[in-house]
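All protein chains but one are shown in place.
Then we have subunit A:
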Amino acid sequence: MSSDHDPIKPAAGVSEMGMSGSAGAVELAEDEIQGAEARGEILGRTQRQIAWARFKRDKVSMAALVGSIIVVLLAVIAPLLEAVGLTNTTQGNPALVPEEGSLPSGAFGGMSTSHWLGVQPGSGKDLLSLILAGMTTSLQVAVFATAIAIVLGTLFGLIAGFAGGKIDWLISRFMDLVLSFPQVLMLLSLQLVLVAIIANVMGMSEAAPWPKKLFMIIVLGFFGWPYFARIIRGQVMSLRQREFVEAARSLGAKNGRLYLKELLPHLWAPILVYTSLILPQNISAEAALGFLGVGLNPPAVSLGSILNDSVVYAPSDPAYFLFPGGTVFLMVLAFNLLGDGLRDALDPKADRQ
């Protein structure tokens, strides 16, 4: 076999030199490719580059990305701001809430240069500080709950889709079972018992913020994974028919390799998209739970607990209701739009103008 004299052009070779038929010429052709790269000519791009280019082109997605980054940054630095004394969620200023029913004095819930969003009725705490701290809590709960849902969903979806047969049946029926629970009612009815158990395990008081946060994380995560597992299962069922999986098996690949190295890389797009879609869902779920009273005990705050507190003041001090409500709205909107943008960018068949 004249192995060194292959007339086949290298796949990306654009040069005529590649045709001349020796290994040397092939090397030359490849040098030329690198030259083309330097001159910025049309070149192969990786999937990631293509997706990023598509994403960048969409202004709404970029705005959502910036918004999401700001939300995350604020949530991350809120405890630091509190620590250095720029915000204060514990000390109120009763002097600012002298009015009857402890409503803040001044327009828009007592907005001023020192309290940009006004103060909390009753305590006179800075509302901006409360909202920032609430964002931290809400995002903590939402992120961890999402992580649990994604990890469980990916794991069970992979196993169900790839193993098939009885294992698939068992996992699928278990998913049906989880999905058929009335989630909110369960949350409300189980909260006392479960929070007590969690607090006990953690060795904390039931009134401390973490047992309640953990309760919300576990419950939201546990009820969230089956939706994702179904998506992953479907993807895996079509992937496992692909020839590269069969080829890997025919080369003696172990199951672990098949799951993690053959299949998982193909699932990044749905994982990414679904993450960005259920994160906002979990943010609003947390707010709703806080609103329904599962929320944290003061002085710990979440957006939900602020909203819960603000409802009674809504007619008399609408600003106290609107600012945290608007924050939830903006957070959810930013993450949702980000998710939509990601889905469009990562789906090669998405409809684009």
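We take it that a contact is a pair of C-beta atoms (placed from the backbone, for glycine too) under 8 Å apart; a residue touches a chain by one contact, two chains touch by 3 or more; residues count from 1.
Note that contacts and distances are computed from a predicted model.
Peer 1: Since a chain is absent, check the UniProt entry for it and pick the matching name: "hydrogenase (acceptor)", "Stage V sporulation protein AE", "Phosphoribosylformylglycinamidine synthase I" or "Dipeptide/oligopeptide/nickel ABC transporter ATP-binding protein".
Peer 2: "Dipeptide/oligopeptide/nickel ABC transporter ATP-binding protein"
Peer 1: Could you pull out which residues of subunit A are in touch with the chain that's been left out?
Peer 2: 1-4, 6-12, 22-23, 26-27, 30, 44, 163-165, 242-244, 246-254, 257, 261-262, 265-266
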